[in-house]
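In this view, the complex is presented without one of its protein chains, the others remaining in place.
Presenting chain A:
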Amino acid sequence: MTTASETKWVGRSIRRREDPRLLVGQGTYIADLTLPGTTYVELVRSTHAHARIRKIDITKAEKHPGVVAILTGQEIAAAMKPIIIPAIRPNLGGELQVPTVYPLAIDKVNYVGHPIVAIVAENKYIAEDAAQLVEIEYDPLPVLLDPEEALKPDSPKIYEEWESNIIWKGTLGNGDVEKAFSEADYILSERFYGHRTGAAPMETRGMVAAYDNFTGLTLHINSQRPHILRMALSKIMNLPHDKVRVIAPKDVGGAFGTKAAIYREEFIVSYLAMKLKRPVKWIENRMESLMSIGQERDQIHYLEIAVRKDGKILGIKDRMIADSGDGSNGVYMGFVMPWLSAAYLTNAYDIPNVHIDLTCVVTNKPCLSPSRAFGEFPARFAMDYALHLVARELKLDPREVFKINIIKEFPYVSATGITHDSGDYVGAFNKLLEALDYDKVKQEQKEARKNGRLIGVGFAMGAEMSGLGSQVFVPMENQPGYGSATVKIDTYGMIQVLEGDSPQGQGHETTIAQAVADELGVNIEDIYISYGDTFNTPFASGTLGNRGASYTVSAAVLACRKLKRKMTKIAAHLLGIESDSEDFIFSNREVVWKKDTTKKVKIEDIADVAILAPTKLPQGMEAGLEATAYFEADIASMLSIGVHGAVVEVDPSTGGFKILRYVVVDDCGVPINPMLVRGQVHGGAVMGIGNALYEKYSFDESGQPLATTLMEYHMPSAADVPHIEMVEFNVPTPYTPLGTKGKGEGIPAPVPATLASAITDAIDRPGFKLLNLPLTPESIWKALNEI
C-alpha cells in the first residue's frame, strides 16, 4: 500500500478548489437562500439589561399590513422544553446551576438584546417597521455587570431561584502547591484582567427554516455543528429525530467559534416555520450580532507564581473569576471557555504543582460564547506576561526563564490533565529568537535608547489544541471528539467524501481532497467533498477547535484505507492472482500489482464491478464501494505550538506604540497545504492584534452595550496591522496517520503577552506593568504615569 511518504498532493501549496465559485460571486451563503413563499423575522429585543417585563402590547404591530404572525414568550415556552437540556449541557463536574432558558423572554430580561417578541412579515422591511410598533413596559431591576460584585452575598440574583450568581465553580490542578510555595525564592502575585472581546465574523448568523408534514423540519443555518444542533432541536422541540434535518450551506462567511453555540433564534425560527407552514428566514443584523454573539475572554486571574531564583517555576495558584454573561447559550453556557482557559493555563510549560479555583459568574451581559483561541486568550496573557515579569523581577534574561520552563519531553501530561502529544517546543522557541535576531534587536534597543527612542522586544508561546479527543470532549461537552468521514466511490470511479463537520472558509474541500488523492492515487479533480447536511453525512461534533486536519482528515484517510483493502481484493480477483493488499500500490487511478506492474486494474473498473456487476466479485464479497471511519487518536489530546515575537516602538508621551516586526514560528505537524496554514497564521495573528489592542465589548453602567456597530467595535483594517512574518517549524505527530495537526484555533492567544512584554521591555522602568487588556495607548500611558 502507499504510505504518506509517497505523497503527491499533501504538502503542496495548491490553489483552493472552493475559490472559483466564491471569486465570481456564486458562493451560496445563508442570506442567498430564499424558498418560495419565504417570510421574514425581526426580533424585538430588550432595551434594558435587567428588568421585569410589565406589559407587552402587540396590537399596533398586528394591524400593520404585511405582518403574518407575532410570537411572544408564553406561546413558544408552552410548545417546547427549556433550551438548556442535558444533551447540550456541559458535564464538567464541579458545582453547576442550570438556568431555565426559553427562546423568548417571558417575564424578565437579563441583558440588552435579550429577544422578547418575534414579528413575521411578508418582507424584511415590513417586519422591521412592525417591530417598531411593539410596545414593551419594563420595571427596571438592579444591574450587575461586575462579576466580583455579583459574587457578593448580598448582591441581587439574576436567576431568582439560585442561591448565588455562580453558574459553575470548581478546581483544577495537581501536585503539592503549598510545598512548592514554601520552597520558592520569589513569589509573583498579580491580578490580570482580560477584557471582553472576540470574533466578529464578516457574515452574521442566519437561518431559513421550512416545515412540511411529511419530511418534518428542515433548518438551513450557518452552523459549525449541524449534527449537534439537530439533536438539540429534536429533543427540545419534541420532534422525532428523523423529522429534523439541519443543513449548513456550502459557504459560510467565517465563524471562529461564534457559530458553534446553540442560541435562541434556532428555536424561534423553526417553531415559526412549523406553525405557519411557510419558510421563515432570519438574518442577524450587525447590531444584533455584536450585541449577542462571540463575546468571550472576560476573565480575572489572581495569579501567583512560585519560582526558584534561576527562574524555574515550582508551582502556581490561580483564583479565576469569569464573567459568563447570562449563561444561556446551549453547549457552552458561558463557562466551558473559562474552564478550558484554566485547563490550558500552564500553556507550554512544565509546572508540576498547580491549583486553580475557577468561579464563573452570571451577570447582565450576553452569554459568553466561543471565539477563536477558545478560552485561552486571557490565560495566555496572564501566564506568559507573568513569566516576563518574573524575569524582570529576578533580573534574568526572559529567554532563560522561558527555556528553563518549556516542556521538553513528550508526551507530557500537565497538572490540569492536558496531554501534549509531541513536538519540539524548545526548538520552536529557539527558531523564534533566531528569526527575531534577538541579540541584534537588544543591541539596537540600546542604540535607539541613546537617541531617545524606546524600542522593545517580547514574545509568548501558544500550545494550541489540535482537536480534542473524546477523552476530553465527552466530559467537557457531552459530545464525541472523534473525526468521521465516509468515502464512497461511485459507478464511474469518482470519489465522494462526506464529512459531518461543516467548514466556514478553512478550505476543507481542498485539504481533505489532497489527503484522499494521495491515499487513492488519484487527482483531486476525481474527488468531491460533501458536508453540511445531517441527512447524509456521518455524525460529527462539527468544525471547531482545530479538528479538521487532525481528526477529520485522519478519518478520511482511514476510510480510504478500509476501502483499499476491498479494492485490492477485487483487483487480485479480476487479475486472477493470489496476493495480499500490501502487494498493490494505488497510482494514476489504477490499482497496480507491485510484483508485475503491467498487471493493474483501473479504479473505475473496480467500481463498475463492485457496483454494477457484483456477479464478477470474489465469491461471497458484498457489493458496493464505500467505507466510513471514525478516527480517535491514541492519546488523550494533541497540541501544536506557535511562538510569537514582536518588536515595538513606544511613544511614552502618548502611550501609543507601533509594531515594527511581528513574527510567528508555527508548527502544524505535517502541513497538508502550507499556503493555507500561512493564511490561518496571518488571520489568527491579526485577530489577536485586534482583540489585544482595539476590540472591546464595552458597556455603560446601566448595561447598555457601547460597541454595537463596527465603528465602535473596531476590527483591524489592512492599514491598522503590520506585516506578519511566518516561519515554519513542523514536527509531525506520530498520532495521526499522516502526521498532520490542526491549525487555526489558538493563533490569537499569544498576541497580548507578546505585545505587552515588548512594550514593557521598551519602557524598561521598574514597576511598569500592563495588567489589564486591551493594550490601549491610554492604558499604557496610565501605567507609565502611575509608577
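The working rule: a residue touches a chain if its C-beta (ideal position, glycine included) is under 8 Å from a C-beta of that chain, and two chains touch if they have at least 3 such contacts; residues count from 1.
Quick note on the criterion: contacts and distances are computed from a predicted model.
Trainee: What is the protein name, per UniProt, of the chain that does not appear here: "DMSO/TMAO reductase YedYZ molybdopterin-dependent catalytic subunit", "ABC transporter permease", "Probable sugar-binding periplasmic protein" or "Carbon monoxide dehydrogenase"?
Mentor: When "DMSO/TMAO reductase YedYZ molybdopterin-dependent catalytic subunit", "ABC transporter permease", "Probable sugar-binding periplasmic protein" or "Carbon monoxide dehydrogenase" are compared with UniProt, the left-out chain turns out to be "Carbon monoxide dehydrogenase".
Trainee: Pick out which of A:P279, A:G684 or A:P774 touches the chain that's been left out of the picture.
Mentor: A:G684
Trainee: Return the single residue from A:M287, A:L396, A:V474 or A:V727 that touches the missing chain.
Mentor: The missing chain is touched by A:M287.
Trainee: In the whole complex, not just what's shown, which of A:T615, A:S717 or A:N785 touches the removed chain?
Mentor: Result: among the candidates, A:S717 touches the missing chain.
Trainee: Going by the touch rule given at the top, which residues of chain A touch the chain that is not shown?
Mentor: These residues of chain A touch the chain that is not shown: 15-16, 18-29, 31-32, 34, 125, 199-204, 251-254, 256, 283, 285-287, 504-507, 675-676, 678-679, 681-687, 709-711, 715, 717-719, 721, 723-724.
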